[in-house]
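Pasting a structure here, questions to come.
Here the complex is missing one protein chain, while the rest keep their positions.
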Amino acid sequence: MSEPLLEIRGLSKRFPIHSGLSRRVTGEVRAIDGVDLTIMRGETLGLVGESGCGKSTTGRAILRAIEPTEGEILFHDRAGTVDVAKLGRDELKRVRRRMQMVFQDPYASLNPRMNVEALIAEPLICLEHLTHRQRRDRVVELLELVGLNASYLLRYPHTFSGGQRQRIGIARALALEPDFVVCDEAVSALDVSVQAQVLNLLSDIQERLGTTYLFISHDLGVIEHQCDRVAVMYLGRIVEFAETEALLRTPKMPYVEALLSAVPEPDPHVRRERVAIRGEVADPANRPSGCPFHPRCPYAQEVCKSTVPALRQVEGASGAHLAACHFAEALSLRGVA
Amino acid sequence: MSVDAKPMPATRELVHATPVESPLTLMWYKFRAHRLAVWSIWVIAALYLTAIFANWIAPFDPETRTGLPFSPPSWPTVMVDGAFVWPPVAFGVSQQLDRKTFKRVYAIDTTQRYPVQLFITGDRHSWFGLFPSDMHVIGVDKGGAFFLMGTDSLGRDVFSRMVYGSRISLSIGLVGVAISLVLGVILGGISGYFGGWVDLAVQRLIEIIQCFPSIPLWMALAAALPHDWTTIQVYFGITVILSLVGWTDLARVVRGRFLSLREEDFVMAARLAGASEARIIRKHLLPSFMSHIIASVTLSIPSMILAETALSFLGIGLTPPALSWGVLLQDAQNVNTLATAPWLLLPGALVIVTVLAFNFLGDGLRDAADPFSRESFK
Partner (left out) sequence: MTPGPIISIRGLEVGALSRHGMLRPLRGIDLDLPHAATTGLVGESGCGKSMTARALLNITPSPMRITAGSITLDDGKTPPVDLAALDPDGAPMRAIRGRRLAMIFQEPMTAFSPVHTIGNQIAEMLLIHEKLDKRAARERSIEMLDLVGMPNARQRFDAHPFNLSGGMRQRAMIAMALACKPEVLVADEPTTALDVTIQAQILELLQRLQQELGMTVLLITHDLGVVARTTSRVAVMYLGQVVEETTTESLFDNPKHPYTQGLLGSVPRLGSRRGRRERLPAMRGSVPPALAELPGCAFHPRCPKAVAGLCDVVKPRMAEVAPGHRARCLLYPEVLAASAALEAA
């Protein structure tokens, strides 16, 4: 196994809830609540969950695109280890070169008033000292890398299709040759045929440049195809974390079982038997006591209502397989065949 | 990074013939779809050109008394006694008193003909103190009745007075809006950018200002202007008063755009690209709301013009000898005068045309301000 690139410890983000005329803080939303993750150099780590589970917030907090409330983000650079969460503005700028992000919405993430050259060159202008000529060469090189024509340089985002825009977004994220890229639902807004192209592109880039990805998605099919390891989030916490294969075939947490069984199979002969779960994702502002999943869990017991299960190694599992369930060993849950 | 490593089959995009347009072109398309706005540009351009070159365009000096008070509008004609004449001619008039009603009656004397001439010599004038001249673009020789919009109680040509009056009426909108723009952008920007208690303070200030009934507020402020001020000083005084009240809407627009843009993904993308706050404001925020600001500014010019007109009409803004449409309308305050000389209301019509034109233009600009609407052809 390669060495870790990022170690995240106890990462939390809480948003205060204001109410009343005086805007007094009356509560808080725990968008992410003590996330621990280790991301290995050169791997693709999947982060999956339903809307509101905190997966995007986690990705953004790691990059300090939003300020985490607490926690450590240890980044093992070639130069040494830094805690990204504690960096000041200037040091953060240096780390920015190493960590980038591809956004979900290729429409909103490109400034419509800038042309392709200006968009891709922005990180180069801000963080590198290049001559105009060098910069343009680099932009052309990046366009080629993501499979776009250099003749697009002076065009504006609105003249491109969704897939092409996403390629521009990827080119910009790669401009500084980062070690780590957060792909926040990077293919969710794309059509299947274009989605496949972009997934292939991300894999090709990883193969060539050794990029490490945190791949955030709600689509388990895409996650399975793209990721080496997967972490599943529910209500701001990681509830299961294992190698992709192990997690999908032998889930250890009832929520993951339900999630897997709900994915519609593109084959009319296969009828996956759905594990019925009641109700909907709970409100992060109003989280249940004990295990956050217990109100919907078909296997819930008394202990689940009172005690929060820790994320721990499941005994008897092959390899590292973490789950947050009191009955991770006892339950025999169904994965995908 | 090496690019020649290996080809990437199937990752290259196929090029479709998509139209390539710059954002400005898109804006122009959207603006052009707004017919009234396009027409309004011409109307507004004509108004401002008239104001700038008023001294040549007006047939008379605004203070020239023709000795024919309350003469109704009299236009030159091309038909005289059933015969076509060219150039058009104005006739001479004689003034009589109706013995029963004691009203002045003007009788047209069709035997005295004054052909309309271009570049005719008339009252002396100068362009803001420069280029003295006695040439007028259009007019007739002395004695002919060429009062396109009649005359007032002192026999001065209303049309000429309106042309001169447009200088103040039209410029006060621009200057006033410029001052409120500066105030609005600075205060709105600070409010939106810093947020927190600064935002709260600015917002409350705006609400307090907007709560004041505007006319009494203007009156109080205008009354505070020293009486011995010259016309120009009063002019600037009034402008400042108007913009002190008028900046609040602009500040709200700026703040709102600031707040919504800060949440945009592309701003976060820029931040992740290492852009400094100054660069984000300069390169991302300002260009994105510039078009919205221009549209809002255009929409707030009419209220400035109306405010000046209202103040002057009430006699607390500009007073004669200063000339503005509001000052001209003071003559139309009296019902009796109106009954004899309804044409004195014509400056009001001009105010209406101007305000409408600015509103249409502003509507068009507002539609064009955001050319990237996402409705696609599903």
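For clarity, chains are labelled A and B in written order, and residue numbers in each chain start from 1.
As a working rule, contacts are C-beta pairs under 8 Å (C-beta built on N, C-alpha and C of every residue); 3 or more make two chains touch, one makes a residue touch a chain.
Treat the numbers as computed from the prediction; the structure is a model and nothing was measured.
Asker: Just to verify: which one of A:A31, A:M114, A:I277 or A:C291 makes contact with the chain not shown?
Answerer: For the chain that is not drawn, the touching residue is A:I277.
Asker: Using the document's definition of touch, tell me which of A:M40, A:I66 or A:V336 contacts the absent chain.
Answerer: A:V336
Asker: For the chain not shown, which residue from A:E7, A:D36, A:E50 or A:E128 touches it across the whole complex?
Answerer: In the complete complex, the chain left out is touched by residue A:E50.
Asker: Just name the one of A:T38, A:S161 or A:Q313 that touches the chain not displayed here.
Answerer: Of the listed residues, the one touching the omitted chain is A:S161.
Asker: Residues on chain A that touch the omitted chain in the whole complex?
Answerer: Within chain A, the residues touching the omitted chain are 50-51, 161-164, 191-197, 199-200, 203, 207, 218-222, 224-228, 244-245, 248, 258-271, 274, 277, 280-281, 336-337.
Criterion: only the chains that are shown with their structure count from here on.
Asker: Determine the centre-to-centre distance between chain A and chain B, using the mean Cα coordinates as centres, and give it in whole Å.
Answerer: Whole-Å distance between the two chain centres: 54.
Asker: Spell out the residues on chain A that touch chain B in their complex, using ranges where they run on.
Answerer: By the definition above, chain A touches chain B via 60, 63, 65, 93, 96-97, 100-101, 103, 105, 107-114, 122-123, 126-127, 141, 144-149, 155-156, 158-161, 163-164, 167, 169, 172, 175, 177, 197, 200-201, 204, 208-209.
Asker: Taking the complex as given, what residues does chain B use to touch chain A?
Answerer: Checking each residue of chain B against chain A gives 1-3, 5, 8, 10-13, 15-16, 18-23, 26, 264-266, 268-276, 279, 283-284, 287-288, 372, 374.
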